[in-house]
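Sending over a structure as structure tokens; questions will come in a sec.
All protein chains but one are shown in place.
By written order: A, B and C. Residues from 1 in each chain.
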């Protein structure tokens, strides 16, 4: 039987490479197009060591053309490129976009948070936000899926189940490894600058804040930080609990049967090491008096990008949700 | 003229080594005793590369005995050791203790936060908390100075000037390099476990929380995290501003003439790189609506330990406060 | 059909964990015993995140007992333990030993290089050295396989095909990540000591030198170095070429059909990044005049330990050699 055919556009960025590796080992689909301007005409196998002996990277426009006739297309392109590609693809194929281009329902927010004017309000209304643990039903069979941001994934998974248990605003400090910023030839991302350092960036102004606010139905205070690791996000989330709030019960109710959620013993028991290389999100919490801290960790390139995209792909195509996602972890 | 003589006890831990380097290059004092069980009888020069050709590490008891007749003693010993040494030293010399043994005024708090019963309430009452920027007057001429904790230094310097400008409780997430935990032969501190990882520890239960609460006169929510760097602390502090609060004015008023405080452009402009190797604390803040985030960075071994101890030593001995502390930074 | 049953002893060391992950995902065998004193009675799934919901770590003696009735046993135990276990296992099962205990044919060499007196000369004679690319025939069907050392794997794969092309002695400098030393709670392996540092260890005296010498039939000069990475070995090998030596032809003749050998463009084109997470060995060389430098890279925990053990297991059990070894790589 013919397996569904898959195209990956933007296949040479870090998320694109991770996606290519996952799809190459996925038993239920076949990768037939990998688009990249950077590596056009190079062998995929030679570039990233996967076992796809015949596949070569295709130039972007050519890849886009072929993608339109695939069963599904995974976009690992920058938001502005995705914004332009999606309208050309949705008429004929299922699209999962890893960028932020179709995550926000409010078109006007794009100028402020992404630096471009969004032209496709109708598609924004149609797009399904692809965070399966918090809305699996709409993803199955969707034609346009907006794959969540990496921070937004970790933070929503940590705080959404507790919405009715807390008072006031969530305050979230999170750290991310450098691959969260994509493949970058900048001095700021050079080893000499990143090693030994930690600093915040876009404090109170990061573009994932509106995405989270939309998801949880209220504002969140969010400060992301860069740490000297390659992969991983750890989000530390603070709130004040209402009297009698049963946090454990809320998490167990939400996640008892989730294959990719791990509940830890407490907030200290959540490490990036627990999840790196996997599609899992690990969550642990500690309560002292009415103070709650709940911490979530994910691999930004897997559950925060490529792995979640595959999870959404499985749902969209009607495959078992964990197909191709039982992954060897990396630690150490 | 005879320079004041100095003893360092606990000289082979990371803070003790840093202290030894600083005192070795300090033009106003003379290091005559370096106590260490680990390196007893070894040459200080051979061990750590400072230019002190004749000095050898002395066994702890012998070092303690000699220390009592020095002009001042710097204790880089664990809290329980400092707790026992201080009463034997204060009758005859000035003591600066880098441990937590004399930081809390409430003796009863020691069992809970430090795991031992404090026997010297009178000395707790007498001890001066050595954070010069927030209480210089009492340090000059003090006989027992409790050198602040590393997190407590960064966090108090960030939030103390704003006490009257905010409402509600401060929420602080901080990260620290591994030397904050001292010289450790544990698997948890091994390179294989620390590299690539970030996790919280003692969330909501760290022993610096009561120290900060005592300093600012109210509780603080505090979650420390371990990050894969050798040195440095970055503390991200959240609060809600009162209407009309002028944060910049408050910081400038507090720190305009402080030689070791740097005010940055905003919260993103504070990196561990800015301060590593130096006795400086760098502080930057960002405000959106009534949300304030203020971030402080220090080198945990310098402003968070050995450098601040030298600053206190200078004050105690009547030397210019910056003597021996104009330090070359390390980045990159 | 019943799949062959597998026991792993020493399952909580770094090589043991990697082996457990690989066997857990291996489609042709079933893991039924995981022995560990460290994690006895803990769930394997909870400890390392693999999908083996029922398996618990067994105490060493109990694990050894069960192992004797498995189809094959993988020993990730220290050399002295393997030395004692192997005679108890070989009568009833196939054994693949990841330690050095059965690699050297000369029993007398053990006192010098491994610090214990070898008691089982007959088993040394019987043991097959498990480096498939250089001696696959004897491995198929073997009952006792000595899995090569990590350095010995990289170095022999780099230099064995060139034996007749060079004059004089090979000089090899190699670097290794910290997991090559196993799971260690020592100060020397702490993050604070390893980060930012490089140094040689056991220069000219490493225990893999006699293993390599035995393999290539002559002495080698070997200096290993520790570098601040978690995984990976890079071996830089120097020799003087004989007139007319055709290095490329020799490598292509040796490795044209090897699934786990990659030939690179030149010596600069061999990175640990190319192989980390995989069972591959990448080799590249540069020649100037009669000087040859050839460089090999492997993941010390995969091709240098657990992955090669699975490769040997496949050969021993008659399974396709690459089963369970088509692995997603880790970079970045």
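Keep this in mind: a residue touches a chain if its C-beta (ideal position, glycine included) is under 8 Å from a C-beta of that chain, and two chains touch if they have at least 3 such contacts.
Nothing here was measured: the structure is a model prediction, and the numbers come from that model.
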item: Hidden-chain contact residue, picked from the options C:81, C:104 or C:230; value: C:230
item: Contact residue for the chain not shown (choose from A:105, A:183 or A:205); value: A:183
item: Hidden partner interface residues of subunit C, rising order; value: 171, 173, 175, 192-193, 195-205, 221, 223, 225, 227-232, 234, 236, 238, 266-268, 270-273, 276, 286-288, 291, 293, 295, 297, 330-332
item: Residues belonging to subunit B that touch the chain removed from view; value: 14, 21-22, 25, 48-51, 178-179, 230-231, 262, 274, 277-278, 280, 326-330, 332
item: Residues of subunit A in contact with the chain not shown; value: 14, 178-179, 183-187, 189-196, 228-230
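Keep in mind that, in the parts below, only the chains that are shown with their structure count from here on.
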item: Self-contact between copies subunit A and subunit B, residue sets same or different by half; value: same
item: Remotest chain, subunit C as reference, centres from CA atoms; value: B
item: Chain whose Cα mean lies nearest the overall Cα mean; value: A
item: Interchain centroid distance [CA atoms averaged], subunit B/subunit C, Å; value: 46
item: Subunit A and subunit B: spacing of chain centres that average the CA atoms, whole Å; value: 40
item: Touching two or more other chains - residues of subunit B; value: 192-193, 195-196, 228-230
